[in-house]
Structures are given as C-alpha cells and as structure tokens.
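All protein chains but one are shown at their positions in the complex.
In order of appearance the chains are A and B, and numbering begins at 1 in each one.
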Amino acid sequence: MGSIQLKSVKKAFGAVSVINGIDLGIENGEFAVFVGPSGCGKSTLLRLIAGLEDVTSGQVLIDGKDATNIGPSKRGLAMVFQSYALYPHMSVRGNIAFALKMAGQGADVIEQKVRKAAATLNLTDYLDRKPRQLSGGQRQRVAIGRAIVREPKAFLFDEPLSNLDAALRVQMRVEIGELHNALKTTMIYVTHDQVEAMTMADKIVVLDRGSVAQVGSPLELYNRPNGLFVAGFIGSPTMNMIRGPSAEKRGAATIGIRPEHADISTTAGEWPATVRLAEHLGSDTFVHAEADGIGPLTLRLEGEAPLHPDQRIFVTPREAHLHKFDKDGKRIG
Amino acid sequence: MATQQTTTAGRVLVAPSVILLFVWMIVPLVMTLYFSSLRYSLLDPDNVSFVGLQNYTAFLTDPDFLTALYNTLVLVISVLIISVCGGILVALLMDQPVFGQNVLRLMVIAPFFVIPTVSALVWKNLLMNPDSGLFAWIARSLGFDPIVWFTNWPMLSVIVIVSWEWLPFASLILLTALQSLDEEQKEAASLDGAGPISYFGYIVLPHIARAITVVILIETIFLLSVFAEIYVTTAGGPGNATTNIPFLVYKQALLNFDIGGASAGGIIAVILANIVAFFLVRIIGRNLEG
Partner (left out) sequence: MAMKQSTGKRIGVTVLAWVVAFLIFFPILWTFITSFKSELDAIAMPPKFLFFNWTLENYFAVQERSNYLKFAYNSIVLSIGANVFGLLIAVPAAWSMAFAPGKRTKDLLMWMLSTKMMPAVGALVPIYLLFRDLHLLDSLFGVGVVLLLINLPLLIWMLYTYFKEIPVDILEAARMDGASLLNEILYVLTPMAVPGIASTMLLAVILSWNEAFWTLNLTTSNAAPLPAFIASYSAPEGFFWAKLSAASTLAIAPILILGWFSQKQLVRGLTFGAVK
C-alpha cells in the first residue's frame, strides 16, 4: 500500500511562499514525476511528503491517514537523494543494512535482505567496499538498495540522476523503470529534465512557481498542454510559439506547433522562411529557420532532409496538431 | 530549513550548554558586583558592611592600581608588537621553499605548548640567572657584565618570557594565512616587476591583514590575563614593578584577604576585557557570514 494525498498544502520560509496550496493524489503503485524548472518548488514538495520539512498549512495523507505531524523516520517512506547521501564511514553492506538495524531486525534477516537487494542491484561484489571506492553509478545503486530493503510504502527520488553522465543516466533511468515494474511500489520522482519525466512517469505533475500547472499522463501533457507554460516545458525541442496575424486568424493570442508537426515545402506554404542551420542526426533532421515576420522556428523532419543554410523554404503547420492559447496563456479548445 | 521536531530537539540539546555557560558567566559576575560594594575582609568575616562605590574609588585612586594598569598596558602592547612583528618575519621565512620545512614548523610552534609556569621558570633560572644562566655566560664571553634581569629589568624580563610564548602563535596563524595566498597572484606580481618591498606592502600585507587583526585581538584577550608567569618569577615585584591587574586582584583577594577591593578590581578587569571583546566578537562575527 502506498497512496499519498496532499490537501491544500502550503509551505512558506519566513515571508517567502514556496508552495502555494497544492492538492494532489498519487495512487498506490503509481510512478509520479514532479517536474518543473529550478525554483518551482518540486524538491520542497518532495521534502514535505518525506517529512523533512513541515507544511505551513494543509495536510499530507499517507494511505489515507494523516501523516502531517509524523516525523520522517516514522512515515515509512524511503528517499534517494541527489547527492546519494551515503554514510561514508559504513561499507555498502552497512549502508543498506542501516535502516533494518534501526528497525531492530535480527542479524539473519538483515543479512538475507541485504544479499537479496545487492543481487538485484548487481552490488554483491562490492558489499564490503566503502562508498568512496565506488563509481557514481554504483553509489546510486547503493542509495537505491538502501531504499528498497526497507520495503517502504513509497519511494521518493530527488533528482537522483543529475550527478551522472549522460550514458549512465539513460541506463539508470531504465533500471529504475524496471525496478518499478518489479516492485509495483509507489514512486515519486523529482526532476527538472522533462525527458526523464516523459519516459518514466505514469503521471506527470508539472510545477510552476509553487503551484501545479498540470497533472496528467505523459501523452496527455504532450497532446493537450493546458497552457503556455506546460506547452513550452514538455517536448523536445520545445514547441514553436507564434503570435500575430497567424494566431489571430485562428482566433487565438498565441498558437503553438511542435517541431515535428509542421511540413516543409520548397515551393509553397503558409510561412516563408530562411534556413539558418540544419542539424543532421541521421534518424531526424532538426531545422532552425527564421520565418518572415514571425521569428525563429525549429522543425523536426524524419530521416535525411536535403536542406542547407540560406535556403528559402515554406512551413505549413498541421492544423490537427495546432495548439491555441488565449491572451492569458490558457488553452483554447 | 527543518521541521518543528528538529527545531524542538535542537533547543533541548543546546539547553545544557547555554544554561551552564549562563550560570558560569552570570553567577560569578553578580557575586563579584555584590562583593565589590561591601567592606568584606576574610580576616574579619563577621564585620561586613555596605560601602557603595567606595571600593571602586579606593581601587581607582590607589597608586598601585594606576601602576598595575600601566604595567598591564606595557605588557600587552610590548608583547603584541614583538610577537606580531616577529611573527610576520618568522612566517615569511617559513613560507620560503627551505629544506626541512616541516621540522622547522614543529620547532617554531613548540613554545606555545609549554606550560606557562614551566616557561617562566626555565627562562628565569636556566637562561636569565645572572650567575649561572646562559645569557650571563654569553655576556661575559663578549666582555660585558651580565644583566641582572629580574632585579634591574623586571618588566622587560616578563615581556621577554611572554613574547616567547606568544611568538609561535602569531607565526603559525600568519603562516597559515600566507600559505593561502595563491601562486598566481605571486607570479602576477613578479611579472609586474614588483620588488620584494612593494610586493610585501601591496600584496602580502593586505592579504594577511585580517589574520593579523585576529592575532592581535586574541592575544590581547590572553595577555590581559597574564598571571602564572608573574606568579612564579617576580610575584609582582620588585615593589609593584611587574604587578598587572590580574595579579593585583589576586594579591588583594588571596594575600590581603580584601574581598571587596579585589572584587572591584575584578569588575574593572571585566570592563577592560569587554572593550577588547567587543571588537573581537564583531570581527569574528563578520566572518561567520562567509
């Protein structure tokens, strides 16, 4: 079991309000990702759930029970920190076993559970090493191992991959995903990286300046962002935002079109433009173009596209994929 | 950034220290203030009466007090000048790429670890004794009469001993500060054609200025309370020549048994120290921001 509900949770540090009243439910077994730019309050929100910070007002419910005034050590949650926060003076074994020792479990049980966790995470050969003797990826696994032996109600991840290099990050992303499939335990994962959010989440919670901007599945957010903020934040490369006559004639203040949802022609189309740069990735081509009277556009074409700088092109958005926003940045339709 | 629980725990855990220190600071201070307003002699303990500020006026107008104040200032200022200037020179020397730097550091810092009573007695006897001391032998070898240190130059003798104790402290701290001067700055200065003197004046001195301030202030705190060295060498004499304020208070209390007068002296010492402490706390406090 491990459902988590937040009821009008607010957090202020002194006069500075960091979380402005958040209502949110996370179902048992769900993989929820909090995503947003730095300073949006996502880590604070996670720490409120963990109990490492007090809420200023509102309630945190774990499994339907009010946990607002319960200390972090009694909430039954496990956390993986950005810095890993391994105990440097303990071996890998000691690190993984610590929570079990604190829970007063017997030596046999502890050893058995540590071995099982180590086997799952490919750490068996390293059990007697100290954290400083491990690579970044191994440390990350120890941090995860420390969390899973406790069989917590939910796992909390605070930007766990941001200290790893790109290749390792992809690998760990897959491993955490597999872990979730195997354990079926609730996971809450904080990241500023929308790719991590898109690839891992069942449910994404986009945060903006201390409030929830939108909650939904990755595809919901991709297909129907409810406002300019989410539209701009989700998807890579970012959505092209166009104001002016093109938007007005469609009855919107701003229209958005994703790079992959526009067609390019060398002869005719809605927006004449000049190619600035074409990035050939093999599988795709990213085209950076300057549209006349509109500004820069980024376009994504499948496969090889024979384009070169200074070439004149015509860009036409696919109407079905067009996003319309009103003057307040809200989605229309 | 913490929870109510940790904040509460923090208060509880810090409480014993705060209470102990508060009691340690306030109880003696209040008692000293109280005693300082009494005529109270241990020789006549049944005859205690309130005399107001009389002890202070007596203490402040006592020529012994003025002498002690003067001696205190002479001792503090002389030792400060010697240890800071000497410390800068020693630190500059130790900062050079010399052979055996680590051993040198150990030798230079050693006097700081010597028990004050030991240094005082070793200097008084083994080195400064006019008959058999090493200095007497050196003077005679050079054809001079040995200096009769503690009779003719009592204050200077105490200053020499205390300076020897504090020179290592200044050297060590200034050396630490010097070593944090980065190589690039040194190289830039040498490329700019700075000579040793302007290099010292424009680069080194500003860099270690804060460390010098810290040395001066901390030494002042300790030097205002020099006691053991005087206790075992001159006992404040000859006459009052080496009696500083701590020693005067000690004499008044435990040799003359005048509790009232000694307490007034103690309060005056506290006021003096607080003037210094005021500046020290501000400087270290500013440092906390970083």
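Operating definition for what follows: contacts are C-beta pairs under 8 Å (C-beta built on N, C-alpha and C of every residue); 3 or more make two chains touch, one makes a residue touch a chain.
As the structure is a prediction and not an experimental result, all values here were calculated from the model.
Visitor: The complex has one chain that is not drawn here; which of the drawn chains does it touch?
Guide: Looking at the entire complex, the absent chain's contacts are A, B.
Visitor: From the list A:L6, A:I19, A:I62 or A:A78, pick the residue that touches the absent chain.
Guide: With A:L6, A:I19, A:I62 or A:A78 as choices, the missing chain is touched by A:A78.
Visitor: Thinking of the whole complex, not just what is shown, which of B:L53, B:I77 or B:A110 touches the missing chain?
Guide: Result: among the candidates, B:A110 touches the missing chain.
Visitor: Please output the residues of chain B touching the missing chain, sorted low to high.
Guide: 2, 6-7, 9-11, 13-14, 16-18, 20-21, 24-25, 27-29, 31-32, 35, 90, 93-100, 104-127, 131-132, 134, 136-137, 141, 164, 167-169, 172-173, 176-177, 183, 186-187, 190, 196, 199, 210-211, 214, 218, 221, 224-225, 227-228, 231-233, 245-246, 249-250, 253-254, 259, 262-263, 265-267, 269-270, 272-274, 276-277, 280-281, 283-285, 287-288
Visitor: Since one chain isn't shown, list which residues of chain A touch it in the complete complex.
Guide: 50-52, 71-74, 77-79, 81-83, 85-90, 98-99, 102-103, 146, 150, 156
We adopt the following convention: only the chains that are shown with their structure count from here on.
Visitor: For a test of understanding, state which residues of chain A touch chain B in their complex under the given definition.
Guide: Residues 13, 51-54, 71-72 of chain A touch chain B in their complex.
Visitor: Can you check the complex and tell me which residues of chain B touch chain A?
Guide: Residues in contact with chain A: 1-5.
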